[in-house]
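Every protein chain of the complex appears in place save one, which is left out.
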Amino acid sequence: MPVPESVRVWEIVGDQGIDALHSNRRTGYQPQAGQVLVKVQATSLNFRDLSTILDPAARALTYPRVPNSDCAGEIVAAGPRVSHVAPGDRVAGCFFQSWKDGGISAAAMASALGGPLDGVLGEYALLAESGVVHVPEHLTFAQAACLPCAGVTAWNCLMRVGDVQAGDTVLLLGTGGVSITALQFAVAQGARVIITSAHDAKLKRAAALGAWQTVNYRSTPQWDAAVLKMTGGKGVDFVLEVGGAGTLPRSLNAVRVGGRIALIGVLTRGEIDPTVIMRKSIRVQGVYVGSRSMFEDMNRFITAHELRPVIDRHFAFDDAREAYHCMRSAEHFGKLVIDV
Amino acid sequence: MPVPESVRVWEIVGDQGIDALHSNRRTGYQPQAGQVLVKVQATSLNFRDLSTILDPAARALTYPRVPNSDCAGEIVAAGPRVSHVAPGDRVAGCFFQSWKDGGISAAAMASALGGPLDGVLGEYALLAESGVVHVPEHLTFAQAACLPCAGVTAWNCLMRVGDVQAGDTVLLLGTGGVSITALQFAVAQGARVIITSAHDAKLKRAAALGAWQTVNYRSTPQWDAAVLKMTGGKGVDFVLEVGGAGTLPRSLNAVRVGGRIALIGVLTRGEIDPTVIMRKSIRVQGVYVGSRSMFEDMNRFITAHELRPVIDRHFAFDDAREAYHCMRSAEHFGKLVIDV
Amino acid sequence: MPVPESVRVWEIVGDQGIDALHSNRRTGYQPQAGQVLVKVQATSLNFRDLSTILDPAARALTYPRVPNSDCAGEIVAAGPRVSHVAPGDRVAGCFFQSWKDGGISAAAMASALGGPLDGVLGEYALLAESGVVHVPEHLTFAQAACLPCAGVTAWNCLMRVGDVQAGDTVLLLGTGGVSITALQFAVAQGARVIITSAHDAKLKRAAALGAWQTVNYRSTPQWDAAVLKMTGGKGVDFVLEVGGAGTLPRSLNAVRVGGRIALIGVLTRGEIDPTVIMRKSIRVQGVYVGSRSMFEDMNRFITAHELRPVIDRHFAFDDAREAYHCMRSAEHFGKLVIDV
Partner (left out) sequence: MPVPESVRVWEIVGDQGIDALHSNRRTGYQPQAGQVLVKVQATSLNFRDLSTILDPAARALTYPRVPNSDCAGEIVAAGPRVSHVAPGDRVAGCFFQSWKDGGISAAAMASALGGPLDGVLGEYALLAESGVVHVPEHLTFAQAACLPCAGVTAWNCLMRVGDVQAGDTVLLLGTGGVSITALQFAVAQGARVIITSAHDAKLKRAAALGAWQTVNYRSTPQWDAAVLKMTGGKGVDFVLEVGGAGTLPRSLNAVRVGGRIALIGVLTRGEIDPTVIMRKSIRVQGVYVGSRSMFEDMNRFITAHELRPVIDRHFAFDDAREAYHCMRSAEHFGKLVIDV
């Protein structure tokens, strides 16, 4: 397949929020040594992509910048010295183009797609050979496009930070992409999941996916007390904390002595008293997505348990702005996907 | 050796602070099944013992209560069904009488000496067979008495939480018992240690013990910036944080992306912004001493490297109050020991 | 409930094989400090119990000796200082009465029931408090009695030695108690299982339990070549080797570069060439049941996945000899249980 002369992409061109998203054509998609050209079939949205667009200054974004970290598609061309993948392969891009294995580093953080590097909201994406992974065969491209950020984040939190085992009790906050993916992983692993939401309808859907207990945090503002009661006063083994300073004090209260909290989001800012971390010997671990090695481990798990990401809505490529408005309304359950 | 009719102990009898320490005689030291009677030769003081005396209400202490968690001595009698130790053995008591192995639990926390249970500031102590460990042969009783709280805490922090390896860079705050013990362990492990103090004389002694760099936090109030500079801007791999809200923000600044912080003290109270924990993928882990299994691992390390705890001052048993006043003045470098 | 004056047990009284099993009455069942009295409801047989009876000299058995390591029942009395269990609790005995956690030791090995210590083939058993575990609520006593030896062995092999993850390929040899339990665990974990047998009917049952591939080693004597073919020439990640010198060379051939083999049995004796262990960087790990901590981990997994041990046949207490003859015929699929 010939390399296209030019490629349609969406770009962030300024700090006007979602209105700063403009469609454009780019050239220069000939893969160099160690690179592959991916025909993007689907890209999914993450809260992080929205916040990048809403506050590009906070991330020192340079313009124009192609947003979005997550895509799945087919390799259509490969540069010299590419040996592990080949044209025709179904792949997803890795959130970090250069975090292969081991712990996170500043260098890895500088290789995030849709931030320091151009992202994948386009018809094609030029990626490092070591920056793509094969996707599970039973997944559609849209489903595979849900994995690079939300999937790997949920995996890293649950399996690496939480080391969640069968029989453990896990607390998930809300029903966004990370939490719903984590719900699926935890249930397949044999863990008992408590999940919160402001909407009973969403809690019903979570229960249908296998949640053990649900809590409506609007009708039960002291949801930490409810969680403690559900666990006989002991607390949960692990919390996947997506909120930040606004919810962390309650999460610290709801976790057991010696328990663990993965901290991935700061939807709300503020301060917390660290005393309880010490008093209950809690581990609080900041998490920023994960490595390619984790992505591969997760894919084996997804294949073995035949899991499928939960997609709330699909959007057309031309409706990218609408997808972002939908993400902003925070009404979704699971993932939002743009089919390219 | 016959079991003594009565035993001299020091007791906390109220909430008047150090003045509430009174000498008394107790009876009932006949070891029951699974118990051993230890002739205490030395007991060391920890900051936690001082704060128990200064604020017994915070720990819901009942009176009278024998203080101090740390002792070393000789077993002089054993109850029925004791099989792993015998009279004549040189042992130290475990801080937690029932945390053998694995992770901490609420039940383990309820078995701390000198808090929920009577401590060891007496001529004899009645302990569980599984609540004592053999001490390294090359140590005096006074040296061995420095290990149960400060030693095991330093070990748990460095080796378990920090997983400190040769070549890692470690930041220690101050020159109290835990920090100086951690300094010795880290140096033997091949790590580079940066240590802070308000006194240049103490920093000199720390350097003599093998510290790689020292920072006077009085003359360099922005010690976190100094630490970053020493590490080429990268930050340290691990911080043993003994301070709390007052120092934690600087520790979070001084640690590298993906680094770890063991949180053992809250000398100062306050609140912190958790954003940086997430932004730098930091692990913050509360630590409360450690298990008997860690104590045994530590003893093998101490023996192999022929380490000796650093003792600042010795006190006579009758001068127990004076030892506490000395702890309160916070002028010491290393440990304070009462010879019994 | 009163402690019985005397208790019916089966004893090995000599080296005449199964004929040396005699029924007798014993006294002295009053629990001492740290002990519990269990009303045995069921006991299961393991190949190890048979080989103990067939060759007591090889184990330096003293007579008379009560055989069998595995029982489940209800605690009916507790001695002084028993705090973690109480009369009325449903428990199973631990194979090793004193291997709590960590690695195996010579001391732990000396505490095996039905060997160095009297076993549980009786109406009651006197066990250490720390030598029993609570059993999953959804299991009958007969099902729970299948766990102490075969269950914990399968768990230790798969989860500790093999570290088997979703997507891994596992090879199991034969359809005895350990292999069938391992099949259930591996399937629940998301692994692909290849299992061998000499009987197509047993292979069909294994497939019904979730085996991915089956091999009749009678019709396919070179089953290692068949396994290699099934895995595209790569070999399996893990083998649970129950055979010994007779099958180990084929297992070494069937495992992948860097793969692992748990070695639990030596049904056949002989010698092997260790070269391939080095050439393929294989790990061969001898396994002898496991610790109480593993038992508890396994129980959480069994509860979470609602697994039930597969029982081939039940026998009455009076028919204990017949149960041993049945074990000897090796025709079973899963476990043989004696209801007491």
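Just so it is clear, A, B and C label the chains in written order, and each chain counts residues from 1 on its own.
Here is the rule we use: a contact is a pair of C-beta atoms (placed from the backbone, for glycine too) under 8 Å apart; a residue touches a chain by one contact, two chains touch by 3 or more.
It should be emphasised that the depicted structure is a prediction, and the values quoted were computed from it without experimental measurement.
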Selected residue (touches chain absent from view) among C:Val7, C:Val284, C:Ala323 or C:Val337: C:Val284
For subunit A, the residues touching the chain missing from this view: 32-34, 80-81, 100-102, 293
Hidden partner interface residues of subunit C, rising order: 103-106, 109, 234, 244-245, 248, 256-258, 263-266, 269-275, 277-288
Interface with the undisplayed chain - residues on subunit B: 165-168, 188, 190-192, 297, 299-301, 303-305
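Operating definition for what follows: only the chains that are shown with their structure count from here on.
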Subunit A and subunit B, separation of their C-alpha mean positions in angstrom: 41
Residues within subunit A bordering two or more other chains: none
